[in-house]
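Please see the structure below; I have some questions.
Let's look at chain A:
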Amino acid sequence: MTGAVVTPYTVPAGLMDTLQVTVLILVAAGATAVVLTRRLVRQVLVLSVYGIMLAVLFLTFQAPDVTLSALTVGAVALPIVLLLAISKTRKKEE
Partner candidate 1 sequence: MDHLFALSVAVPLLVAAALVGVKPLLSGRRRMLDTVAVLTAASVAVMLLVIMVQTDGGDRVYWFAGFRPFRGVVIGIDFEAGPLSAGLAALAAVLVTASMVFSWRYFERVATYYHALMLTFLAGMTGFCLTGDIFDLFVWFELMGVSAYALTAYRPEERGPIQGALTFAITNSVGAYVSLSGIALIYGRTGALNMAQIGAYIGRHPPDRLVVVAFLLILAGLLVKSAIVPFHFWLADAHAVAPTPLCVLFSGAMVELGLYGIARVYWSMFGTALGHRAEISHVFLTLGVLTAVVGALFCFRERHIKRLLAFSTISHAGMFLSGIGLLTPLGLAGAAVYVAGHAMVKGALFLCTGIVLHRLGSVNETWLHGRARHLRITGVVFTLAGLGLADLPPFGTFLGKGWIEDTGSAHGMPWLMPVFVLCTILAGGAVLRVAGGVFYGLGDPPSEDERMARAANEETSETDADKRRTPLTMIIPPTVLVALAVAIGLTPLGPAADAAAVRFADQAAYNATVLRGAHVAHPVAPFAAEAAGITVSDVVTGLVSAAGALLLAYLALYWRRLPVLRRGYEPGTGLTTLAEGFQSGVVNDYVTWMVFGLACLGGVLALIIR
Partner candidate 2 sequence: MKPGQRRLMFFAGAAGLVAFYLWGLLGLPGFGNYPGPYGPAILRVAVAQTQATGVVSAVNFEYRGFDTVGEEFILFTAAAGTAIVLRMLRGEGERSPVDEARDRDAPPTSNAVRTIALLFTGPVVVVGWWLASHAQTNPSGGFQGGVVLATAFILIYLAGAFLTFSKLSPTDVTDAVEAAGAGGFAAVGLAALFTGLPYLYNYLPLGQIPGAVSSSGTIALISFFVGLEVAAAFLLIVSELLEQTLLIRHGGR
């Protein structure tokens, strides 16, 4: 490889730290919100948002592969399956 190679673009360390801390706080808050949301449909929506936050966190952890999985599974596939399950068990009062 010669000098023509583009040097990888890296985010300055301080900025990366700030970003990671922010997303980590959001993830911790997201997990808490998922657990404390007792209404099912709303909980699935919160879970979906939590999945997206996790995906962003993994992006800042330099794991694009896991990001993609967290998005497809955590933010799409699981909510679909969960919503189906909820619609199946929904009580009459709604």
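We adopt the following convention: a residue touches a chain if its C-beta (ideal position, glycine included) is under 8 Å from a C-beta of that chain, and two chains touch if they have at least 3 such contacts; residues count from 1.
How were these candidates chosen? In short, all candidates are chains of the complex that A comes from, given by their letters.
Just so you know, these numbers come straight off a predicted model, no measurement behind them.
For chain A, the touching candidate in this complex, among 1 or 2, is 2. Against candidate 2, the residues of chain A that register as touching in their complex are 63-65, 67-69, 72-73, 76-77, 80-81, 84-85, 87-92.
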